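Rest of the complex left out; these chains stay put.
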Amino acid sequence: MNAEATPTLQETPEDQIKALRANPQPTLRAVSPGMEQHLYTPYKVLDHGFVRVVDYMGDDAAIVQAARVSYGAGTKAARDDSGLIRYLMRHWHSTPFEMCEIKLHVKLPVFVARQWIRHRTANVNEYSARYSILDREFYIPAAEDLAAQSVVNNQGRGEALTGEEAARVLRYLQDDAARSYDHYEEMISQDGQQGLARELARMNLPANIYTQWYWKVDLHNLFHFLRLRADAHAQYEIRVYAEQMCKLVADWVPAAYGAFEDYRMGGVNLSAKGIEVIKRRLSGEEVTQETSGMSKGEWREFAAVFAG
Amino acid sequence: MNAEATPTLQETPEDQIKALRANPQPTLRAVSPGMEQHLYTPYKVLDHGFVRVVDYMGDDAAIVQAARVSYGAGTKAARDDSGLIRYLMRHWHSTPFEMCEIKLHVKLPVFVARQWIRHRTANVNEYSARYSILDREFYIPAAEDLAAQSVVNNQGRGEALTGEEAARVLRYLQDDAARSYDHYEEMISQDGQQGLARELARMNLPANIYTQWYWKVDLHNLFHFLRLRADAHAQYEIRVYAEQMCKLVADWVPAAYGAFEDYRMGGVNLSAKGIEVIKRRLSGEEVTQETSGMSKGEWREFAAVFAG
Amino acid sequence: MNAEATPTLQETPEDQIKALRANPQPTLRAVSPGMEQHLYTPYKVLDHGFVRVVDYMGDDAAIVQAARVSYGAGTKAARDDSGLIRYLMRHWHSTPFEMCEIKLHVKLPVFVARQWIRHRTANVNEYSARYSILDREFYIPAAEDLAAQSVVNNQGRGEALTGEEAARVLRYLQDDAARSYDHYEEMISQDGQQGLARELARMNLPANIYTQWYWKVDLHNLFHFLRLRADAHAQYEIRVYAEQMCKLVADWVPAAYGAFEDYRMGGVNLSAKGIEVIKRRLSGEEVTQETSGMSKGEWREFAAVFAG
């Protein structure tokens, strides 16, 4: 990107963070006490990853303020604000939630980054492997996370591998990563040779190598991300990031997060057919997949929530 | 939007702002001293409008930090950071500038709001005339801003109107606004009648009535907005908002704003043909529109910068 | 916008449309027969508005094709494709629906345009009143649409006004529009005077004047628009546009539209609390608002679907 400074992937030393945390400055902006306590702290995810809050804008009151389009306020009781936030969430009013913003520093394996980046409504600055050298750090799953392919679902996971098979998989992942990185280092070395361009050498590195980025997003789009990625059907390796982020958001905007949990994470979208089936059942009728008008897949998902 | 609170268009009373400004709170986030001094202060624009900074995220250092994707820093001299910011601006690196965000409270005439909203990469919460009642406030141009249609440019303005013509225009604008508002009030009144729905009654109001919104945008997209709207060709009534915002941004992120002024506001985009003409002239050749390969319009714009 | 051509707001004459419709050209692209029959035909909405399809990209098969990321296909039976589309809709897979695109020419009152434009994920070219002269056309509601303000809902409409009140409202709307337009014309006239700049004169025009634009959007974002604007709670004057668009989309992508109707328009979002209440009722328990854990507003909306 520029010829003057070489960024590195190493974490900020602990003493530097301590210094930052020791020097609060006065501001007139909205402050979220729940979030202040998390600022700059890297919360560990997977074996070498982390999520760290770098900055934030707004709090629960900022959502309410935008919804009321009058900024002073402070006059309303907390209970009213919380009720208004629940109303906004229930009725899919997205713009007031867009008034809050968060900036995260995330360290994550490349294959997780590839899923993550599909959410386009965010700002991203990723570590550049054209310009800089990647660190020798790879995600190697814990034994209990070495899942087999699901036999009922083309996309899901089954039980954890065991015995010799599990051992062989781990060996492959470790050995291939190590060898690829050795060759990466050897190819870019300028010790007694020209040295391959970094932008080319990186192509030898596997998708479990770690990268880093700054990721900035508004609360509405963050909720959308969390609904999809903290969901039980999301891949485990991205879900753990989403779950960590849920904890941070719960402390940042407790009322909004509560509404999100009730209406989005814990809620369900019912089709016109689904409403009809429930009404028939409430009126005492027995309904089966055959009489429901639903396909088998649809019925299975419906029954998983409301039983048969 | 909801049945519990009726927002109003009135400005926050001065004493409420004073209270806010008297109570700074400690934060660990990046703080821009230049911006803190402007927080909450409504800067007057046009006859009844204003721009007020409600919140911001980041500063010059946050741009550099994102560009370097390492957050601690602080080790580099200011001069280096400023050089990097200029480099980023020169090479159209947009993502580091997206790491800063600003939230404004703006009061503006509807016809200005209609131009403004065309910039889609921002978050907006506008005062709702479906739900609330608009105030009796209209933009009436000052005498010197009552411009005639340009005779050389279908889109531009010419000299200010004078004499009887100017007086008649002012009278029309004032009388029509007053009468429309009287009828608006009368139609929605529930005093001895049903009262027309607000969402319908508002259609009687002219485009110079004032509205308000919260507008949140990242610095990259704000610069794009300012480049187009603080430009001499922008309509005067939106340009004065952009110019006020330029002043605020200059205090918020001085280095980034300096680069923006040099490369965007004060810069020019030269076509391949334009480069060729300059090279020919530098080598001593006389070049005219006829020999330039440019159309007349193109040549006129080119000559306005580099003379003939 | 430019000095060479003056766009006008007049509709394309019928014979010009007839000529276009008489000259189909061969293409290798996906063709939707259902949509071809609507191309260029202006479907009337409100008193002077219309919706006209100018272009489209893709069809039901294009959604399936993108979902399968292999383009030839054609091997699967229609029923499979339709099942896959329902699966995608049910599971909020948005990207395959983004693979279809539509371009509309819409004529609509300014206050409707102001609601519409809040949907930011679309491309818009609006008629410019800085450069051109607006036509003398205003939306005047039919007698049955002259609704009173709702007494139970700050945002909604009640019964239609009647008698003298209705007559007075109509008179105000008609007279104020006519007078404002007379003055608009008089102010911009260059007959014996300088003539006020168009960009200024337009501020005298009320929000029920008609404007026009080209609006281009992908199918996913169009569905989002339709879900909100074809909803019973949307303002009548934008809902009629959305309803007309629903008819066009139903002919364009019948399978996708069917899924949209079932899962979005006819569906409902149930909160965790709502799921719990339904389970309790299915198991025979009597549940009231007091024992539901819901607020009164929430319960009212819940009961409107599933009765008490």
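Letters A, B and C mark the chains in the order given here, with residues in each chain numbered from 1 onward.
Just so we're on the same page, a contact is a pair of C-beta atoms (placed from the backbone, for glycine too) under 8 Å apart; a residue touches a chain by one contact, two chains touch by 3 or more.
What you are looking at is a predicted structure, and each value in this text was computed from that prediction instead of being measured.
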item: Identical protein chains in the complete assembly, only 3 of which are shown; value: 4
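Please note the rule applied: only the chains that are shown with their structure count from here on.
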item: For subunit B paired with subunit C, centre-to-centre distance based on mean C-alpha positions, whole Å; value: 28
item: Rounded Å distance, subunit A centre to subunit B centre (Cα mean); value: 34
item: Distance from subunit C to subunit A - Cα centre to Cα centre, in angstrom; value: 33
item: Residue list for subunit C, restricted to those that touch at least two other chains; value: 118, 297
item: Complex contact set, residues of subunit B against subunit C; value: 1-3, 6, 109-111, 114, 117-118, 120-121, 124, 126, 128, 130-131, 139, 141, 146-150, 153-159, 161-162, 165, 168-169, 172-173, 176-177, 179-180, 183, 186-188, 190, 193-200, 202-208, 235, 297
item: Subunit B - residues contacting subunit A, complex; value: 1-2, 4-5, 7-8, 10, 12-13, 16-17, 20-21, 23-31, 36, 39-40, 52, 54-58, 62, 65-72, 76, 80, 83-84, 87-88, 93, 95-96, 98-99, 101, 103, 105, 123-128, 212-214, 216, 218
item: Subunit A residues touching subunit C - in the complex, by the definition given at the top; value: 83, 86-87, 90, 92, 95, 118, 228, 261-263, 265-275, 278-279, 281-282, 295, 297-298, 301, 305-307
